[in-house]
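Just one protein chain is left out here, and the rest sit where they should.
Labels for the chains are A and B, by order of writing; each one numbers its residues from 1.
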Amino acid sequence: MLKILKYSFYDLMRSRWSYVYFAFYLLLGIVLLFLNNDLSKAVITLMNVIIVLVPLIGTIFGVMYYYNSKEFTELLLAQPLKRSSIFLGQYLGVALSLSMSLILGLGIPFVFYGLFESSAIWNFSLLLITGTFLTLIFTALAFNIALSNENKIKGFGYAILLWLFLAIIYDGLFLMTLIMFEDYPLDKLSLVGTMLNPIDLSRTLILLKLDISALLGYTGAVFKQFFGTNFGLVVSFIMLSIWVVLPVLRIVFKSKRKDF
Amino acid sequence: MKKSIAFLVVMLMAYFGNAQIVEVCNSCDITSVSEAITAAKDFDTVIVKKGIYKDYNIVIDKPLTIIGENHPVIDGELKGEIVTITSDNVTLDGFSIINVGTSYTEDYAAIRVRRSNNFVIKNVVLEKLFFGIYVEKSSYGKIYKNKIIGDAVQEYNSGNGIQLWYSNHIEIENNYVAHVRDGIYLEFSDDCLIKNNVSTENLRYGLHFMFSNNDTYQDNTFKNNGAGVAVMFSKKLKMLNNTFKENWGTASYGMLLKEINDAEIIGNTFEKNTIGINIEGSNRIVYKNNEFLNNGWAVKVRGACYANSFVENNFLYNSFDVSYNSKVNDNVFDRNYWSNYTGYDLNKDGVGDVPYRPVKLFSYIVNRTPETIILLRSLFIDIMDFSEKVSPVFTPDNLFDNNPLIKKNTW
Partner (left out) sequence: MVTIQNLYKNFGKNDVLKGVDLSIKDGGIFAVLGPNGSGKTTLIKSILGMVIPNKGEISVLGENIKKSSDYRHKIDYLPQIANFPSNLKVKELIKMIKDLRGNTSNDEHLIELFRLEPFLNKKLGNLSGGTKQKVNIVLTFMFDSPLIILDEPTTGLDPISLIRLKDLIQKEKSNGKTILITSHIMSFVEEVSDEIVFLLEGQIYFKGTIQDLKTKTNQPDFEHAIASILTKNHA
């Protein structure tokens, strides 16, 4: 698996898209920091960008890579390699190269800005960790979609739909549900609703840092325990890990049963 | 006024002849403060040496200066009130007073001042107390450099740090009050100055005003109190350069204004509070040069608030800048800096070319269904807020800052 990972990673690290992605984040970081000169504002803007854009890029890129390297995958399949290591290797290759672009693209301008002497370093690290998690999750979901759909166009369609659903539509439905049942105690429901969507989960993690003052304004005891202590942070990270593990397991499962 | 009082004091002292010094210590002729008071003549000075004096119900009923050397301790042994000042012109300086009795029928205090003018209480440390310094129907007093540290756990069986009741012209300066019910409480007390105090980790309010007019509080720090600072039913207050910090919780705010008219709120900092300022039924208030930093809600307006003006404040990284629970707006927002402002300044005059709407639709939704707060900063919410911004339906349509600044206000 490590060998496949290595080659996929090198392959992607040399592709134009990795550079575009990297350059985009580099530019974003530079613009936010050096034109605006306001670290707190930069972190907030970055958060908005990360929770929307990282999943989108992760899904599109994952699906694209899978379909584009289909013949290469077949070549690999004829080699004495386990299927799971071929697909996990490719998956990790994509996910890690995307994460690298993100971390370096944003990290470099921030380091030059003097991040290490700033108190925002924790918020910033949390952003990058969350971004990496989202990349891992959405690339895995993309591989799942691609593995289940031979038709490229269908695969892309589902990938975009998945993103639209989790990034926007889900929250709309969520909001409507909460308003509809506002007469009932909702704090558990709202937390569960958050856990079931990795984008919401990441957003909550960041809210814990940026908006704790507002979150603590709400009465519910479960809410209070979740946001007032480290409990929320720990649970969120566990859930994010589950969100990585489940699709990855399905990649392994699905790839073992697939014909090429 | 003060000069004439000082003159009067000098005249009185001259009348009674030379002031004597009475010493108290465990091995002296006089071994208790009460005895010393009985023995002393008006305008004498009582000096209490270092030691522990078990005593309570000490009544200072003549004009005396009572000084503790090296902080002698008066231990009330939880039996009741410890020191009561009933005479004018009393100075109490340099004591540690501990173990005030707790009662559900009487408000026992470490030091009570009753119908006294020109009193001074300074350098006093109060611990294990019920009420700290309780001033009733007294005027022209000074309370400064005291330290009041309680161990309050529940509101119903704990008292306030410094309490004024029907007392005017009192100066409260450089005190430190912590772990009591209300740090400083003013009721029916006018023309007082509260300055440079630190009031922190109190069960209910750091500072509490009721029916008190023409008071000024400035340069104080109120941090991590149960519900912040409450200012209610009062007129013509000046609140200057205070810091309100880290008041977190459901019903928690930096400052609560209820039925306040004609106040000035200038140069204060509100940082990391669930609600920076909560305003109900308050009119003609000037908010200027305040900094609202990292609050859940910087300003929450409930109920009827008219003719208030928010000018040249900084609103920085609050989850919500302003929230209204109605569609009516009669307040003015002008020349503030909003970190959430996304407009541009093409003519480079430092003022954004697009007005800023500080009230978001989402804040309205959260008011209605508090659990929805979990969707804060979701893309869906942003889209919704944007469409509301373009054509307001639920939020006041005339509420905007026409001159949002591009750079932070400095003062």
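Going forward, a residue touches a chain if its C-beta (ideal position, glycine included) is under 8 Å from a C-beta of that chain, and two chains touch if they have at least 3 such contacts.
Computed from a prediction, not measured in an experiment: that's the story for all the values here.
J.: Which shown chains does the hidden chain touch?
T.: Within the full complex, the chain not displayed touches A.
J.: If you put the missing chain back, which residues of chain A would it touch?
T.: Interface with the chain not displayed, on the chain A side: 3, 7, 10-12, 14-15, 69-72, 74-83, 257-260.
The working rule: only the chains that are shown with their structure count from here on.
J.: Hey, how far is the Cα centre of chain A from the one of chain B, in Å?
T.: Result: the chain centres lie 47 Å from each other.
J.: Going by the contact rule set out above, which residues of chain A touch chain B in the complex?
T.: It is residues 38, 40-41, 44, 47-48, 51-52, 167-169, 171-172, 174-175, 178-179, 182, 186-187, 189-191, 193-194, 200, 203-204, 206-207, 210-220, 223 of chain A that touch chain B.
J.: Which of the residues in chain B come into contact with chain A in the complex?
T.: The contact residues of chain B facing chain A are 248-250, 252, 272-275, 294-297, 316-317, 319-320, 339, 365, 368-383.
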